[in-house]
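The other protein chains are all here in position, but one chain of the complex has been omitted.
Just so it is clear, A and B label the chains in written order, and each chain counts residues from 1 on its own.
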Amino acid sequence: MQHIPIITLTTDFGSKDPLGGIMKGVILGINPAVRIIDLTHEVSTFNVREAALVIGMSYKQFPQHTIHVVVTDPGVGSQRKPITVKTEHYSLIGPDNGVFSLIYNENEQYRVIHLTEEHYFLRERSTTFDGRDIFAPVAAWLSKGIDVSRFGEEITEYVRLPFPSPSMPTRTTLEGEVILIDHFGNAITNIRTDDISMLRSTMSQGTLWIIMKGKRISLKQYYSQAEDKGLHALENSMGYLEIFVYRGNASAEFNIKVGDTIGMMVV
Amino acid sequence: MQHIPIITLTTDFGSKDPLGGIMKGVILGINPAVRIIDLTHEVSTFNVREAALVIGMSYKQFPQHTIHVVVTDPGVGSQRKPITVKTEHYSLIGPDNGVFSLIYNENEQYRVIHLTEEHYFLRERSTTFDGRDIFAPVAAWLSKGIDVSRFGEEITEYVRLPFPSPSMPTRTTLEGEVILIDHFGNAITNIRTDDISMLRSTMSQGTLWIIMKGKRISLKQYYSQAEDKGLHALENSMGYLEIFVYRGNASAEFNIKVGDTIGMMVV
Partner (left out) sequence: MQHIPIITLTTDFGSKDPLGGIMKGVILGINPAVRIIDLTHEVSTFNVREAALVIGMSYKQFPQHTIHVVVTDPGVGSQRKPITVKTEHYSLIGPDNGVFSLIYNENEQYRVIHLTEEHYFLRERSTTFDGRDIFAPVAAWLSKGIDVSRFGEEITEYVRLPFPSPSMPTRTTLEGEVILIDHFGNAITNIRTDDISMLRSTMSQGTLWIIMKGKRISLKQYYSQAEDKGLHALENSMGYLEIFVYRGNASAEFNIKVGDTIGMMVV
């Protein structure tokens, strides 16, 4: 089977302005054969942490060799570096402002390249749209098979934002927090499937309690298993503990926000 | 001309989360040659009836052999079946919750297949995202020419939601209702072009009256024919009677909602 390269786009551009479309125009001008997929253009404006979570939760769900471009970039035009991160299976392109923090956390082997070779950029560049002038053309050239080392030097200092794992104040207690609210109002927490397994393994017997907003929350297998309109929890499709209201909006109905704490314990 | 398969996506995922993009990643991992078209990701959350209307109004506007994937699926993870509907010209894939009701109503010949052959699903599956784990890969394999019978057994019991036609209390009177409000605030009713023709044929003379919200509404050929800012009607591009305000928003300005009644009569 012929290899057809894929480039994904994750930005805070919104859908009103033609910026995402323009990036695609630039890409197709360099490599007309590439497939371009919108991951989202609705990252909250300037929210680098949210962009880091979106790409961190999504990048491995694409075929190997996929090139992910992330543009949430309030520092565009300043001295912050344009970079490419090369993991074993993926390439990621964007500003060095922490958007790739989860990639750094999850991968043991990766290289970070400072993009400096200007002949791979657009000839006429602005100071406000590196997505068009640098990231799109570099992604397109990369998709044509140019080796990542051709775009600049490897660097060892780069921005990594803290994305703390849940704390474990006792051997049978986990303390996590809400990291993202999705379109349905579900609250995604930083408690992972592995954390829950570990907690369970601490006691051969006992019941798992989940506490949020002073209430005990039951753990379900799927949404429609919830028998009432209260808060429930499940392990979601990305491997995160998620708080939901069946056919409701947990965030709006129970005033849940990013940063709210959640406790788990075996009792 | 070489056949390039097309897959469309209709979901209630919104555009903020990367779920639609992830489904595309899964599809392209199986069949990189397929064309993927977003029909909409903005079906109102959990609104199976609205999804049924969107796909019912759209599916025939695509080339033959198009594969339509519909994911408005509050019952994901439960016992509700994943299915494929095969009509003469199209394949449709989604949950058995009624999203394909209009397809059943419009087609005399079709088969419904219960998707059970798990080797066509993703190997690691969640309980909350059949769009990624079942529907996307089945669509991709179908687009590669795998026969629909390979995915599971035909079933004869499946969910069909009532989408009533207008009633005809007298030979010269139609009673319909609003079934959808579009982006422009236009109110689309369940009165079809055929219904209007039939009503007209009942009398060789007489005038057609359309009554809504206690007002008589004139029937126009196109939007800008409306000479004032009141309610007007026309037969829209999908063959439905539609209520509109020229350069206005009928739903917002006249408080029109899904379920509101509309009358038509020859007087």
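FYI, contacts are C-beta pairs under 8 Å (C-beta built on N, C-alpha and C of every residue); 3 or more make two chains touch, one makes a residue touch a chain.
Everything quoted here is computed from the prediction, not taken from an experiment.
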Subject >> Residue among A:Pro18, A:Gly145, A:Pro169 or A:Gly206 that touches the chain left out of view >> reply: A:Pro18
Subject >> Option touching the unshown chain, where B:Ile6, B:Leu208 or B:Val258 are the choices >> reply: B:Ile6
Subject >> From B:Leu115, B:Ala136, B:Ile196 or B:Leu234, residue that would touch the chain that is not displayed >> reply: B:Leu234
Subject >> chain B residues that touch the omitted chain in the full complex >> reply: 1-4, 6, 8, 10, 15, 35, 37-42, 54, 57-58, 61-63, 66, 182-184, 221-225, 234-237, 242, 246-247, 249
Original post:
Please identify, in ascending order, the residues of chain A that touch the omitted chain?
Top reply: 13-18, 20-22, 24-26, 28-29, 32-33, 45-46, 74-78, 126-129, 132-133
